[in-house]
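This is the structure I have questions about; it appears just below.
The other protein chains are all here in position, but one chain of the complex has been omitted.
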Amino acid sequence: MRQLKDSVLRGLLWLSVFLSVAVLVMIVGFIFIKGMNLISFEFIFGDYSPTGGGGIWPMIVTTIYTIVISLVIATPIGILAALYLQEYAKQGRLVKVIRFATESLTGIPSIIYGLFGAVFFVTTLKMGMSIIAASLTLTIIVLPVIIRTTEEALKTVPQSYREGSLALGTTKLQTLYKVILPSAMPGILSGIILSIGRIVGESAAIFLTAGTVAALPESLFSSARTLTVHSYLVTQESGDIELAAAVGIVLIVIILGINISATLISKKLNKATNK
Amino acid sequence: MNILTKVKMGLLMLSLLAVLSACSSNGDSQTQASDGDGSTIAISGSTSVGPLAEKLAAKYTEQDNSNIEINQIGSSAGITNAINGVSEIGMSSRDLKEEEQASGLQEVVIAYDGIVVVTHPSNKVKNLSLEQVKQIFTGEVTNWKELGGDDLEIVVVSREDGSGSRDAFQEIVEYSSGELVKSSIIASGNGNIKTTVANNKHAVGFISFEYIDETISTIDIDGVKATAENVLAQKYRLSRPFLFVYKEGELTEAGQKFIDFILSEDGQLIAAEAGAIPVK
């Protein structure tokens, strides 16, 4: 009887893992099979054409803009915030409040960020539907990611480093800058890379704040379309699954690249710091 | 070890920056090429007018050095944007409502469009009266059998509340949003309606003429085929204007020139090629 139960459970375990892997293979396989025909140099680097057959370069540029701008703002703020929480703050009520806020931000669905961005950045601050409005919205979305990962990285820096440095007469600031930050760098970097992934994958929040203009952005105040939004719109507006899948391939390759470089960088840097 | 780490980090950051700046500067130079007198015409509105406007803009900017920014956000939002001055020109695929006209909007008909009722290619029903169309969309008729087709349940596919196509369709067929059968699928675009209907033998929906292709079957209304000629001859009743609207006195010279281009022979030819119905 017990053996039967054991084998049933064991069977279920195998079944589950089979299902999970099958789903993965199906989704990635579907996207590649459907979209592969469209992938070409022209498709990736060509300008968008409303009559069809054009490329997705404007969307790639827009995606890069949103990544760079939101990271340029979110990274320093996130790192400094984490430094405060880990190195300066006394563990009191204030820290609790900040932690709670950070946690809550992580849990908010992106559509709510989109609503907020649409009313705050787009309308109240009069930025209009634009790259800058979308990037600022994304900044808030990735801020908790960077704070969290940086905090984790700071926790792993041995206390002896701090004590050693301070004992040599350096100030706290110098210790932070010269000793603590460099040793926490791999963790911080992986946080940044995670954020890039989040930005690349985001759609709902960008859809409501950057608009849908399918052209190379003129300035940061231009409305524009990122890759994910493009993939959504071609599915929705023209029903072109193949095109959506082709954009999907580009997205998956980017995500894969990000994941791999994250692993490589943290491995390399870990080696360097452990020497 | 610190120096090694730093050097590596530095190199990494540098290469990242180099790649990024290469990308963005590339983008800049491309936009600047098409940016002669630096004027930008901001247009927003109907997702049905949008594709046509994009094609017109693409042709227009080949000759003229202005920038045209087209945001497809729906008729109502486009009209609101034109009233608030967020966009210079709003695109609408339905007639203006009274309160919208009252806020001092000017309208230009840039083309006409037909709306066609579509079904799965296997559907035997090829002709309906407007009354029957209304009965389908309000849920009075729920099976194709009642209309001379196979014994299949009807699945209604409609656009979302606020869509210009839906407003225009409902006005002509004469039913209100509240009467629309509640279980209908709501799709947020012509393309989505088309794919839904193309993949479902129960389904019926309505799309703009521009989107007609062989994946779906079109329905005649009272025996009149859905063609541009029939719309112009005013025989086919499911049609509506494609409008550009702007606030009186706030149209820039560049905007006026773009509208002139659209109404010119060349512009109207592009409209016809895109599947819309020329004004003249």
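Just a few scattered comments:
Order of writing sets the chain letters: A and B. Residues in each chain are counted from 1.
The criterion applied here is as follows: contacts are C-beta pairs under 8 Å (C-beta built on N, C-alpha and C of every residue); 3 or more make two chains touch, one makes a residue touch a chain.
Convention: contacts and distances are computed from a predicted model.
According to UniProt, the chain absent from the figure is "Phosphate transport system permease protein", selected among "Phosphate transport system permease protein", "Amino acid/amide ABC transporter membrane protein 2 (HAAT family)", "Nitrile hydratase subunit beta" or "MBL fold metallo-hydrolase".
Shown chains touched by the hidden one, complex as a whole: A, B. Contact with the undisplayed chain is limited, among B:Ala187, B:Ile207 or B:Ala276, to B:Ala187.
With the whole complex as reference, residues 2-3, 5-6, 9-10, 12-17, 19-21, 23-24, 26-28, 30-31, 34, 76-78, 80-85, 88-89, 97-98, 100-105, 107-116, 118-120, 124, 140, 143-144, 147, 171-173, 197, 200-204, 207-208, 228-229, 231-232, 235-236, 241, 244-245, 248, 251-252, 255-256, 258-259 of subunit A touch the missing chain.
Counting over the whole complex, subunit B has residues 73-77, 80, 152-153, 155, 160-163, 167, 176-178, 182-188, 192, 195-196, 199-200, 202-203 touching the chain that is not drawn.
Definition applied: only the chains that are shown with their structure count from here on.
As a whole-number value, the distance joining the C-alpha centres of subunit A and subunit B reads 32 Å.
On the side of subunit B, the complex with subunit A involves touching residues 1-2, 4-6, 8-9, 12, 20, 23-24, 26-27, 30-31, 35, 40, 44, 47, 51, 54-55, 57-58, 67, 69-73, 86, 187-192, 194-195, 198.
Here subunit A touches subunit B in the complex through residues 47, 49-51, 58, 60-61, 64-65, 68, 128-129, 182, 185, 211-218, 222-223, 234-241, 265, 268-269, 272-273, 275, going by the rule given at the top.
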